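This view holds just a subset of the chains, kept in their places.
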Amino acid sequence: MNKILVIHGPNLDLLGQREPAVYGRVTLKEINDELGKIAKKNKVSLKIVQSNHEGEIVDLIGKSKKKFNGLLINPAAYTHTSVAIRDAISASGLLTVEVHLSNIYSREDFRQKSLISGVVKGTVLGFGLKSYILGLRALIDLI
Amino acid sequence: MNKILVIHGPNLDLLGQREPAVYGRVTLKEINDELGKIAKKNKVSLKIVQSNHEGEIVDLIGKSKKKFNGLLINPAAYTHTSVAIRDAISASGLLTVEVHLSNIYSREDFRQKSLISGVVKGTVLGFGLKSYILGLRALIDLI
């Protein structure tokens, strides 16, 4: 049975309360439930982690190499600042899909570059909750 | 029955032959067939156009307002240079999804900005043929 690691980056635990105009009203739990259903239907197992710690995310990815077949990640704020997560993904060699709730390329200047994009297979962005769903489906297909 | 306009930008007619290392071996016809199947299953009708002409694409979008419920566009090279297509999408008010076969944010500098992203609902990029499939599904759901 294929295993997929799902990582939610910083502040995503606050979804639903956090600037709903930008991020919508869906909660992280609801996202995870949706992902769980898709996983079930497709017979893959998920490990889902939310962390505000760059180092923790690096630890997780570093240890995932042999345990998982794919990585679905919303790096959130670390998208724009973390070379360490980029290097972790690249070192892990995992098939990776990057997702964003909002359209980062139409927001502030400092959000308009992704240090992560260069090391992932593909990116889905701007569809809110749906970004995750599309991203997970793509990842399952690719595996 | 909902109607979706699908636009393939410049040089996409050459898919399959064109730099397969970057764009894969799938042809435009195969992409269109896949899109057709999804449309059929979801009971939407598609109008699919490929054009190498910026002006033609602007014409098409300008006339689509009342005729279509959504737009799926791979602006290809015009992603990086066409303010006119951006303005056409924005003027049309159509719900729009942008797709790219390759990961434009990990290629040459001049490909790392999208003039289109600021006026679309969401973007799917880097998954090859799958970018179109994910994009169409997202668009159908949103409509």
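Think of it as A and B in the order they're written, each chain with its own count starting at 1.
The rule is simple: a residue touches a chain if its C-beta (ideal position, glycine included) is under 8 Å from a C-beta of that chain, and two chains touch if they have at least 3 such contacts.
Just so it is clear, the structure is predicted and the values come from calculations on it, not from any experiment.
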Full complex copy count, 2 shown, is 12
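Keep in mind that, in the parts below, only the chains that are shown with their structure count from here on.
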Subunit A partner, complex, touching residues on subunit B are 103, 105-106, 112-114, 117-127, 130-131, 134, 137-138, 141-142
